[in-house]
Structure formats: structure tokens, C-alpha cells
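== subunit A ==
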Amino acid sequence: MNNLLWLLAIPLVTIFVLIFCNDKRQYRLSAAFGMGLQLLYSFYLVFRYTTERSSGNIEQMVFMHEYKWFDSLNIVFTTGIDAISLALVVLTAVVTFTGILVSWNMEKLPKEFFISLITLATGVFGFFITIDLFTMFLFYELAVIPMYILIGIWGSGKKEYAAMKLTLMLMGASALLLVGILGLYTYSSTDVNLLSFNILDIANANIPVDIQKFFFPMVFIGFGVLGALFPLHTWSPDGHSSAPTAVSMLHAGVLMKMGGYGCLRVAMYLLPEAAKELAWIFIILTTISIVYGAFGAIAQKDLKYINAYSSVSHCGLVLFAILMMNQTALNGSVLQMISHGLMTALFFALIGMIYERTHTRDIRLMGGLMKIMPFLGVCYMIAGFASLGLPGLSGFVAEINVFVGAFMHTDSFHRVATVIAVSSIVITAVYILRVIGALLLGPLDVEHEFETGDARWYERWANIILIVSIAAIGIAPLWLSDALIKSLQPIIQKLQ
Partner candidate 1 sequence: MTTDQFFLMRHEILLVAVGVIVLVMDLMTTPATKHRIIPVAIVLFLINTIIGFLPIETGKIFGGMYRTDDITILMKNALNIGVFIIFLQSAEWLKNHEEKFNSYGAYFFIVIASLVGMDYLISSGDFLMFFIGTELATIPIAALVAIEKAKIKSSEAGVKLILSAALSSGITLFGISLIYGTTGSIYFAEVSKVFDGNSLQILAFIFIFAGVAFKISIVPFHLWTADVYEGAPINITSYLSVISKASAFFILIILLYKVFYVIPEIRNNILYATSILTMTIGNLFAIRQQNLKRFLAFSSIAQAGFVLLGIIGGTQIGFASVVYFLLIYVFSNLGAFGVVAAISNATGKENIDDYNGLYRTNPKLSLVMMLSLFSLAGIPPVAGFFGKFFLFMSAAKQGYFILVLIAVVNVTISLYYYLLVVKAMFINEQENPIERIDSDMYTKIGLAICAAGILAIGFFGTIFDFINSKAFGSM
Partner candidate 2 sequence: MIENIGIEQFLILSTLMFFIGVYGFLVRKNLITMLMSVELILNAVNINFVAFNKYYYPENLQGHFFAMFVIAIAATEVAVAIAIIISLYRKIRTIDVEQVDEMKY
């Protein structure tokens, strides 16, 4: 039962079932059921994982299984998880489930919608549970492509343009990534017959530094684009703003995390020397994207754009933390991935719901919504506070980890970068409060008669699930961060 293939099997079975469903209720019920099952299973995995660890299993990866695939090429589909990937798996399960709840009333081609959505999720799950680069890359692309269809068909605004741009930029990134992966494979062993894609094996091969320096940028940028690394983030605003709600949730909430995870697990872990030497370039870039994204968000008028830019800023923080290369910062980066995943999913869910009622996303046309949709309003406020790092919500825990960790470097370069990064908390506050003020507070705009009516039950549940998980991390972070720290040790040792 602790065979990780379940995480792929459940979605695939769901898709299979969906193919044979033939009316709207069946679609959404089976989709919700499948993903709910997935969610439960991921919780079960957490339970199994903790018991496994407490029973004294100190392997780097647990629940390892190997499936021989291309024997002659020594390509073995290897699954296994540690706390990091497990946390992200749970995140994915949560976001996917809530995403399905949010798109409960999908009118246009619901069957195809759910199928593509779940395909996307499958890719992400696969990405997180695999520990060999070949399948990792496979799932990476598998996750990116449905995006095109999803945005293209169900999107809004200049959707074709956005979808194409997003897909091409991410695929272009994966081009770099592919070269990096092949490089890692080629140098994974001195004996040509022992070349391997397995991360754990490559970690043991000591790759010469100049080789690393050739491949590190490729891998890091390759994943970094997905992590919205300045200046290659421009797919994100358009993509997010034209994607349908659930897709924005999955994309900002989960897909962008694949970038951070990849940087951590591949770029940092497998190419540590190069990382140490070249980090400064990317530290500069990420510092820029933190502040840049935040400032960019201030000037936006469209809710989704605001959120897209804030995602740029927050994901910049993830990469920033990763580049700081010490336990606290890395821990912070993973926490930030999770917390940003949750809160940005919440944000996009709420934006979708509000849009359903107001038929506009322009904050200048809205106001005083708190009066007519208090539940959504409160949820939006909570999401906002989470993203400006209010203690007691997940964002704060992540940020302080990042900042404290980053500040442990005693040289002034890192310190200046950190202080600049810290300044983002103010800018974030500015735009978050601006939105809340313009959107929820103030007099109710009377020219637009908005469809009143607060959240429906499925919307309520989607929000509640997300908020509870945000608060849970925010109030009692210790268990999570301890587990993460333990799993981070191998990476940290390589980076020391």
C-alpha cells in the first residue's frame, strides 16, 4: 500500500472512468471522488512516512521502488519520497482537489476539462515522486502540455497568445533542461556502461567543476523559468490572467513549485560546486525578481495580474532562498513553496469566485464587496494576510526562515541582498492592502449591480480546506520544518 505508483494509478483510473461518464454530474462527481481519494491517500502516505521515519529508517528516500524500463540504456523508473517531495505531493493533492471543487459548475466541455486537469495533476505527482532525471523530465513536459489546451480552450482574454507563449517559454526552458540532464547523465559515471539517470547515483559521482559550471546554468535556468526567474517570468502574468480558475490555481500553486523543487533537487544537489561558484549571478536575479514583482504588482489593475506579479515576487523568494545554501534558508524555501502554493491557490480560487459574481476583474470597478459577499471577503483578507506574511499564517514561517537563513551569511553581498529582499514585505503589504481596500472595503459600488449571493457549498469547502492548511502550518510549523530539515541534510552536506 505504500507503493507510490498509487499516486499515478488513482488519477489515471479517474481519467479512464471520466472517459466513460456521459453527463455533467457524473464528470464532476467522479473527478472529485478520484482526487478526494488521492488526497486521502496522500495523507495516508504522510502517516506511513512518519511511522517509517520514527521506526528508525534513515534512508534519504523511503518507499523506493525500481521499475526497469529501458534496460539497455539503464533507464530505471525509480520512485521514492522524502519529506520535501511528500510535502509537495500533499500540496498538489490539496490544490487539485480544491481546483476540482472550484470548477464544479464547468459548463464548457466539462469532460475534456477534467481529463486535462487531472492529466496535468498526474504529471505533477509523477514529477515529485520520481527520483530519476529521465522520468522527472518526462513528467515535467507531461505537466506543461495540458496547460496549453486548458488555457486555450477554457481560458479568457487573449488566451491563445497567452497559452502559446506560456507553452513555448516553458518548453524552451525544458530545452536547456534536457541538455543539462543529458550532461548529468553523460558524466554520471566514468564507466560508459554504468551511466545512470538516478539522482542518488549521480550525487555520488563527483563531476569535475568546469563541467558542472557548464551545466549548472542550463539546469537552473531550465527549472528557474518555471519558477518565474526574472527576466524569464513574462509567461506568468499573461498565463495566469487568461487561464481558467482551477488552472491558475494548479499552475501558480503547484507547477511553479516544480521549478523550485527542480532547482533544489537537481541543480543544487547534483551540481554543488558550480552552484557555489555561480550562485551570485542568480542571487542578483532573484533579488531583482522579488522586489520587481512586488513593485510590478502595485501598479496593476487586474486582480489576476496583481496576483501573478506577487507570485513572481514570492517564487523569487523561493529561488533566492535556495541559493542561500544553508539549512535554514533551504528549509525556508521549501516552506515558502508550500505556503505560496496554498495561498496563491486560495487567491486564484477567490478571484474566480468573485469574477463569477462581478463579471470583472478590474479593481477600479469594484468596491465594498465585503458587504454582499462577506464569506469570500473574509477569505480574501486571510489570503492577503497570509501573503504579506502575517504571523500565525504559513507565509510568515516561510519568510522568516528565508530571511534568517539568508542573513547567516556574514559577507555584505548576501546581507545587502537580504535586506533588499526583506524590504519586499513592506511593498507586499502595500499592494495587498490596496487590493483589499479597493475590492472589499469602501462604499458598495452601485452602478454595477453585482450578482449577490455568497459562496456556495463547494466554494466554501474549497476555501476552508486551503485556509485550514495555511493556518495549520502557520500556527504549528515545527513538525513540518523538522521533517524538512532532516530530509534536507544530504543536500546541505553536498553544499557545505
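Everything below uses one rule, namely that a contact is a pair of C-beta atoms (placed from the backbone, for glycine too) under 8 Å apart; a residue touches a chain by one contact, two chains touch by 3 or more; residues count from 1.
The candidates came about this way: all candidates are chains of the complex that A comes from, given by their letters.
Keep in mind that what you see is a predicted model, and the values were worked out from it rather than measured.
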Note to self: Taking the stated C-beta criterion, I'd like to know which one of 1 or 2 contacts subunit A in the complex.
What the structure shows: 1
Check: In the complex formed with candidate 1, which residues of subunit A make contact?
Finding: 68-73, 75, 134, 138-139, 141-142, 145, 148-149, 152-153, 159-160, 163-164, 167-168, 171-172, 174-176, 178-179, 182-183, 185-186, 192, 195, 214
